[in-house]
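Below are the structure tokens for one structure; questions will follow.
Selected chains from the complex are presented in situ; the others are not included.
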Amino acid sequence: MPNVKVLLFARLSELAGTRQTQLELGEGLTVADAYVILSDRYPGLEPLRNSVMYAVNSEYVSSTQPLSPGDELALIPPVSGGSDAV
Amino acid sequence: MLFEITEEPLDPQRLADHVRSDASGAVALFYGVVRDHNKGRKVLYLEYDAYPEMATKVMRQIAEEMKERSPIDDVAIQHRTGRLEIGETSLLIAVSSGHRKEAFEACHALVDRFKEVVPIWKKEVWEGGEEWVEGESVQKPS
């Protein structure tokens, strides 16, 4: 079956213990579905489900976005670039 | 326009030179600098993680959005990743324009927008602990 490449960053990569993994793509799988599968594989991810954003091929997408073969899915925790707060 | 994620020290003068054109009367340059405390806690150093391919793409998007709605000449953005010590520069945003008001306002708005949507993360490391900082807002780009 075709695969989706998954990238994890920051807190999520630490919780999963990896920065990159693969998913086998079932029919009609959405990015939200992918997060459920990944939470099963890496249980530490589960509590962050409501704060994570998703990108497919470097574009932000909603959680209902379906995945296609060869997609690169990135799990994006709340971003915090720069140095100062507000 | 110039958008970079790098592990090397940033280069403010290169950004200022890059954005300036002969039509520009003003350049606003913002430095995000690692400071020694946050929320009352003494910070030892910061670690920055990034999704570089997407980060440079989103930087270009927010710069182009700004150019569409404001009469600015050019934008350049650099962000550093890896371990940064107190006093080192993590973020530079340079904006040029004919007049200062537009340069200041666009630069300030770009820093705000950068911190909402560009996929970069910082971890604070202090004596005996560390923590990934949650951003100021969780919001998808429009």
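We call the chains A and B, going by the order they appear; numbering starts again at 1 in every chain.
Operating definition for what follows: a residue touches a chain if its C-beta (ideal position, glycine included) is under 8 Å from a C-beta of that chain, and two chains touch if they have at least 3 such contacts.
Quantities reported herein were computed from a predicted structural model and do not represent experimental measurements.
Visitor: Can you write the chain counts for the whole complex as a formula in the shown labels?
Guide: Here the full set of protein chains amounts to A x2, B x2.
Everything below uses one rule, namely that only the chains that are shown with their structure count from here on.
Visitor: Roughly how far is chain A from chain B, centre to centre by C-alpha average, rounded to an integer in Å?
Guide: So the centroids are 24 Å from each other.
Visitor: Any idea which chain B residues touch chain A in the complex?
Guide: So the residues of chain B in touch with chain A come to 32-35, 38, 46, 48-51, 53-54, 57, 79, 90-91, 111, 114-123, 132-138, 140-141.
Visitor: Using the touch definition from the top, list the residues of chain A that touch chain B in their complex.
Guide: Interface residues on the chain A side: 7, 9-11, 13-14, 51, 53, 55, 58-60, 62, 74, 76-86.
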